[in-house]
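Worksheet: one structure, shown below.
Removed from the display is one protein chain of the complex; every other protein chain stays in position.
Note that the chains are named A and B in the order they appear, and that numbering of residues resets to 1 at the start of each chain.
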Amino acid sequence: MGKNGFRLSTLDVVLMGLGAAMYAVFAAVTYFIPIAGMSLRPAIAIVTFFGAAFGPHVGFVAGAIGNLLCDFTWGEFWWEWDVGVGIIGLISGLWWLKNKGNYEKGIDYAMAAILSVIGSFVGCFFAGFVDVAMGVPFEVAIYAWAFPGAASDAIFGLILTPALLKAYQAFKLR
Amino acid sequence: MKAIEIKGLSFRYVESEVFALKNVDLVVNEGEKLLILGPSGCGKTTLLRCINGLIPHRYRGELLGTVKVFGENVAETPIHKISLKVGTVLQDPESQFVGISVEEDVAFGLENLRFSREEMRRLVAESLSVVGLTGMEQRAPHEMSGGQKQKVALAGVLAMRPSVILFDEPLANLDPASADEILDFMDMLNKEYGKTIVIVEHRFEQVLEKGVDKIAVMSDGRVVAYGTPEDIMERADLLVKTGIRLPLYAEVAYQLKKRGLWEGPLPLSVEETASRLKGSVRARIEGKLGVPPEKPDRKPILEFRDVHYVYPTGVKAIRGVDLKIYPGEVVALMGPNGAGKSTLSLLSIGILKPTRGRVLVDGVDTRDATVAQLARTVGIIFQNPNHMLFKNSVEEEIAFGPKNLGYSEEEIERFVEQAMQICDLKRYSGRHPLSLSMGERKRVCIAAALSMNPRLLFFDEPTVGQDHRHSEAFMSYIKRLREKGYTIVIITHNVNLAIEYCQRAIIMVDGKIIADGPTQKVLADEPLLKKARLKPTSITRLMKALNLPPLAITSQDLQTLLIKS
Partner (left out) sequence: MLVSFKYIHGDSLIHRLDVRTKLFMVFAYLVMALSLLDMRVLAILFVSSAMLWPLAKTPMKEVGKLLIPMLIFIAFFSFATNAFYPGIAGKPYHIVYQWGWIKISLEALIYSATVALRYLAIFPAATVFIMTTHPTKMSVALAKLKIPYKLAYVMNIALRYLPTLALDYEIIKNAQRARGFEMDRPQGGLVGRLKAALPVMIPMVMDSINRAELIADAMDLRCFGVYKDRTWYHDLKFTKTDYIVCTILLIGVITCILLRLFVLKRLWVPV
């Protein structure tokens, strides 16, 4: 952050765009990894990873635009969930402010995993409460939509984010 | 006037300890066409970045010396001012086509420079007509071939009306016909529009064919030779030492010269080689060559019986293919993009099942077997190693396949060991595969396929984008596999590679096999190759010019013949 506010580099713009597109591709194709009869979406790990590796700004935009692209493929417009997924990316990227995407120690990976869990809950519950405010019944918005969404995102965030970060750390040396 | 003037230029990237460029001096005059030759890692891409301003404006590091473009110091001029004088066409067509449609992409630079809409319309139309893409304004990138995308990139550069155009390995991802088209455009821009052209390439022969004014040879961050093509050819030893492949005809002359059978400078074209050889050498090559490889009477390892394949999207990828591959054969599978070559490999391992007809792997119908079962016989090494690697160590990566196929612990251990042995990967076994160099990563991919203990291997474009030295190193592993008796199918656009390593060539066009036979014969048939966007090597053309039966053989073979005669 400079004195003129946040300067977005060209690479940031491209990473945001590719992150969003990849989230949309994964959301479209991996809706059925069968676990105990539930269909879970690992796509969220793309957003948590982009946040953790390239910063909260990249995480937020990749998540929000990625989910908007999903809206375009489903034919519905759930802006509150677009923002919610953005928030997941944003919170996952908070540790980046400290380590600038350099994942060397165990603490880095632990923080990325923890933040992606926190982010999943904050993001999904944000969307849930907006739904409530818009008139969706509390039980539907929170118990049927926000909570399962948050739980599933949190699990994938927790397991996949560190794995992706580890690969990225090695890839940087190429 | 001097278009580009480089004085005492050295550069070290901020994350690196060594200098990528070391004290480079170079002058390019206005209207000149300069070829910069050099193996990967010699600093030629860094040099281009110093000319187009990416260094120092985007890449940070230690910069010594100066680069001036039409008298202006690049380091002190903002990048948008430089871009109006210097345009750059990059290697990968996919990543420089950033617009959603052709016209938007061509307009991209103009949009950023705040041109008015009317001006943009005019410039876009003008540059598209120069590259011959008028009428394709609305096309999306995924509807275009690599060559067409490269032309769009060129149009986007032309729209900004630079007087200097830099090309960074523009031919690397193209088939021979598309590469020739791009080279023709360079020539036209140079001759008709007076543009100064700088090309960075290691495909020496192809660039030389269209003519260049000057050549600079780079090695290890330095310019080690500079001059006209004639000057450079006189220093063939240096070129070879640097790791640059001479044109094939010059390779013949170079070897003859070593034996005192060639006098004077090395030739610069097939015609020159022929005219100088004609008087002195009489070759007789009846008999020995042109013999088809012996017909094996064994059971084929792979058989296609009237196979058709239609993708769910409706694209008819394979339209009636009959094919038998025998154990121990090394086959080149060639043809333009979209001819169905990759589909053929996917059908062979059962990832795709034929819409009509049968595919038999070792006698087993692929429709009755899972991919995991077929993978015990067939392995595929995909073109881009990044598409495969994901484990935390080389050893785990190689063990991934056999574990999925359900081999026993003891078998897995043995196969992994063997695969690492063949690919010389033992000392990397604990390293993270993603941290290895490109060549090493490609070897991990071979090992990851070998560890499943297959007998038939498909290689998809094994050497694309790699320089001569790296290609040769990689091919030496394929040679090793050939000697161990593996059956090998190589999918490639590279005619000379097919000639050097394969006995049999199959040519596909539009989902059909249009030729299948001994490499020597099939790859010498010019009209046939043309249909597949390929062309005969200069050796075949040289033989024709010498009134010899035109065969597709290696430069080594021809030179042996000439020495014998």
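In this text, a contact is a pair of C-beta atoms (placed from the backbone, for glycine too) under 8 Å apart; a residue touches a chain by one contact, two chains touch by 3 or more.
Quick caveat, the model's predicted, so the values are computed rather than measured.
Although it is not drawn, the missing chain touches A, B when the whole complex is taken into account. Residue-wise, the contact with the chain that is not shown comes from B:M120, picked out of B:I6, B:V69, B:M120 or B:V394. Interface note: of A:L97, A:A110, A:I159 or A:L173, the residue touching the hidden chain in the full complex is A:I159. Across the interface with the omitted chain, chain A contributes residues 8-11, 13-18, 20-22, 24-26, 28-30, 32-35, 40, 42, 45-46, 49, 61, 65-66, 69, 71-77, 133-140, 144, 155-156, 159-160, 163-164, 167-168, 171. Counting over the whole complex, chain B has residues 52, 54, 57-58, 78-80, 83, 87-88, 90, 92, 94-101, 103-104, 107-117, 120, 124, 140-142, 153, 156-157, 160, 313, 346, 349, 351, 371-372, 375, 379-380, 382, 384, 386-390, 400-401, 404-405, 434, 448-449, 452 touching the chain that is not drawn.
By our rule, only the chains that are shown with their structure count from here on.
A separation of 38 Å divides the Cα centre of chain A from that of chain B.
Residue ranges of chain A in contact with chain B, taken from their complex: 166-167, 170-171, 173-174.
Interface residues of chain B, counted against chain A in their complex, comprise 390, 392, 432-438, 441.
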